[in-house]
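Every protein chain of the complex appears in place save one, which is left out.
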Amino acid sequence: MIRFVNVSKQYSNHTRALQNINLEIPAGSFTFLVGPSGSGKSTLIKLLYREELATEGEIWVLDKNIENLSKHDVPILRQQTGVVFQDFKLLTQKSVWENVAFALEILGVSKQEQTKRIQGVLELTNILHLKDFYPRQLSGGEQQRVSVARAIVNKPPVLLADEPTGNLDPNTSWEIMKLLSKIGKTGTTVIVSTHNYSMVDRMKRRTIKLEGGKIVADIPEGAWTHGS
Amino acid sequence: MIRFVNVSKQYSNHTRALQNINLEIPAGSFTFLVGPSGSGKSTLIKLLYREELATEGEIWVLDKNIENLSKHDVPILRQQTGVVFQDFKLLTQKSVWENVAFALEILGVSKQEQTKRIQGVLELTNILHLKDFYPRQLSGGEQQRVSVARAIVNKPPVLLADEPTGNLDPNTSWEIMKLLSKIGKTGTTVIVSTHNYSMVDRMKRRTIKLEGGKIVADIPEGAWTHGS
Amino acid sequence: MAAEGRTFHQINYALGQGIQNMVRSPFMSLIVISTMMIALSTLGFLLLLLSDLNHVSEELSTQLKIVVFLEDQQDINKLASDVEAIPGVKPPVKKITREEAFESMTREQPELKELLKDNPFPASLEVAVNSTADMAKVGTEIRQKPGVEEVQFNPELAEQLQQVQNGVQLVGSIIAGILILATLAIVVNTIQLAVHQRHKEIEIMRLVGAPQWFIRLPFLLEGLIFGIFSSILASLLLVLWRLVPYSQLQRWFAFLPLPDSLMPLVSIGALLLGTGVLMGLLGSTVSVHRYLKLEYK
Partner (left out) sequence: MAAEGRTFHQINYALGQGIQNMVRSPFMSLIVISTMMIALSTLGFLLLLLSDLNHVSEELSTQLKIVVFLEDQQDINKLASDVEAIPGVKPPVKKITREEAFESMTREQPELKELLKDNPFPASLEVAVNSTADMAKVGTEIRQKPGVEEVQFNPELAEQLQQVQNGVQLVGSIIAGILILATLAIVVNTIQLAVHQRHKEIEIMRLVGAPQWFIRLPFLLEGLIFGIFSSILASLLLVLWRLVPYSQLQRWFAFLPLPDSLMPLVSIGALLLGTGVLMGLLGSTVSVHRYLKLEYK
């Protein structure tokens, strides 16, 4: 379960990205995060894997207040959290396959098991034919799918996807979203930020709407249109 | 006017990104470019400002076959072409204001004129309040709007926007798209690649659909749905 | 006119960029400047040392003197000025009259005074030469002057000293040559790495339409400033060395004529400045060129 208790985040340039967030997200649930550009979606996600630290409040993930994690425990949190970054964050010196493999190598997964799993996710995300290419040789959408593949390959208990379909056409977006939703059904807690309101309308899942760093709507079987 | 004559593009890893493209885009027109991820939209756009060279064929922009441009003329072509890059390509060491100003500095625009114009585009893209921040301090959508602002600030005769709303919420996307379309009405040739089919449906402009590097549809008052 | 105005404005901007880049990447600037400073000060230190060694061996060689004994009743002043006129002689020639010779001998051995009634010592000249290499030539020439009784000097010792001097100079030049090359290579390498860090930025500027000179100019200015800063710092280090540990050395090696003046530092400083600036400019030109020469695809 993920829980925010009175969380605020102010960046060093005094931008108040989140203000007094209180939120409970049950384990194994699927949640959309919507809201205008700059409303704090990425910030909320960054707090969950400790790219950023909250200025105030407590954030509980996997039964730990992650604000107090020791240096040693942060990598473990991140190993248990798959993240699709808004800007992909692929390793430029590694091929598609190696980028995905990296998430398994840090866990010490055997080569055999790796091959099986990587093959699987690259097929799911439909980029297996690109496995030997480097990120700079891929289109925007292809890079985004590599980021998705890396996030899900180690079957993490928490999956955070920040705008995972921003560079994808509607069909591919729908495939990816179905994939994320399917992963949600296997017990993984999934949080997806998105601007794709037709997707939100279609999926009928819990939708949290942010505006100016505050939660302005939380609709159980959400549709974008309800929120605005 | 922009004209593609039998243009093919094969990347060094043998990926055939574009195959035998023939296309005419009248000066001052507005054109959407759609198609699934990896279909060659970005490649087509990159050819137009010479980030990539065609493997075969001729590309005419502003009455020149840009495949034969001299070293000296490439910067001039690029000065006359505003580009919103799919991955933004902001200068990380410069503030929002400075990033936009850079496009004017290379033209030698006076400081006074700069201030007026930059102020104008930052207001249009609704990021004036962020003018002193650095790209790393911005949200994805904010960065994208900086890229838009830089592309339009010098009122170029050609404007290429590669997925300019991928990180924007529907309202902001609509604002940006209206902005691009308005620029199109001032005589600028505008080409916009997008995955946002509701936008395409709503705008009712010429829409070219790519698939596997080939043009599969070219609808004058296009709607996405016609193409598929 | 409008075009010129623009160009001036643009140059201004591009130069400002150079400064801005340095200030906004303090880590990189620091590393580049410190590396250049280290390389330059090592070079400067060595050059200083060589100049000091040279000074010492020259001083030592003027301590090697030709002693000229005069025939009786000769005019010591006239001979002295004759000798001073010989090329290679380092004026002033020291004159020792018969009386002075008697004085100094009897001061050393007081018992002599009683034994000697007459003054048996001849007047003499002590002649220093500018270079030990000239000693034999000068000696022979003096010997031919009228009124000269005898000329004493040690040509072998002079020759040995000359050889040592030559050796020091040769070894010194080899080391200096190698060090100059090494410094050059290291500085160019460092600047290359620093520019490489910014190749994405360069690429973006090119894509936005910046002309080549516009991209190059800030780097040139940076290279120039790196060169100036680092060579000034290196020169300051040398002055510091000259003021503190060196004066300690002077005390220890009081018997060696170690030079006192800060003069050589001026020329070495100038040399370092020249080298630094040149290397800075060269380094950035070469490195930026790497990224600009890439085909415009």
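Letters A, B and C mark the chains in the order given here, with residues in each chain numbered from 1 onward.
In the analysis below, contacts are C-beta pairs under 8 Å (C-beta built on N, C-alpha and C of every residue); 3 or more make two chains touch, one makes a residue touch a chain.
Nothing here was measured: the structure is a model prediction, and the numbers come from that model.
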Chains still shown that are in contact with the chain withheld from the display: A, C
Quick one: say which of C:Ala182, C:Leu243 or C:Leu262 touches the chain that got left out. C:Ala182
Touch criterion as defined above, residue of A:Lys41, A:Arg150 or A:Lys209 at the omitted chain: A:Arg150
Out of C:Thr42, C:Asn130 or C:Gln250, point to the residue that touches the absent chain in the complete complex. C:Thr42
Using the definition of touch stated at the top, determine which of A:Arg50, A:Arg117, A:Arg145 or A:Arg206 touches the missing chain. A:Arg50
Which subunit A residues would touch the chain omitted from the figure, given the whole complex? 49-53, 69, 71, 74-81, 83, 85, 89-93, 102-103, 105-108, 110-111, 150
Where the unshown chain meets subunit C, residue by residue: 27-28, 31, 34-35, 38-39, 41-42, 45-46, 49, 53, 164, 167, 171, 174-175, 178-179, 182, 185-186, 189-190, 192-194, 196-197, 253, 256
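Just so we're on the same page, only the chains that are shown with their structure count from here on.
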Chain ID, smallest distance between chain and overall C-alpha centroids: B
Select the chain at the greatest separation from subunit A, using centres from the mean of Cα atoms. C
Whole-Å distance, C-alpha centre of subunit A to that of subunit B, is 28
Report the inter-centroid distance (CA atoms only) between subunit A and subunit C in whole Å. 65
How many angstrom lie between the centres of subunit B and subunit C, each centre taken as the mean Cα position? 60
Junction residues of subunit A - those touching two or more other chains: none
Residue list for subunit C, restricted to those that touch at least two other chains: none
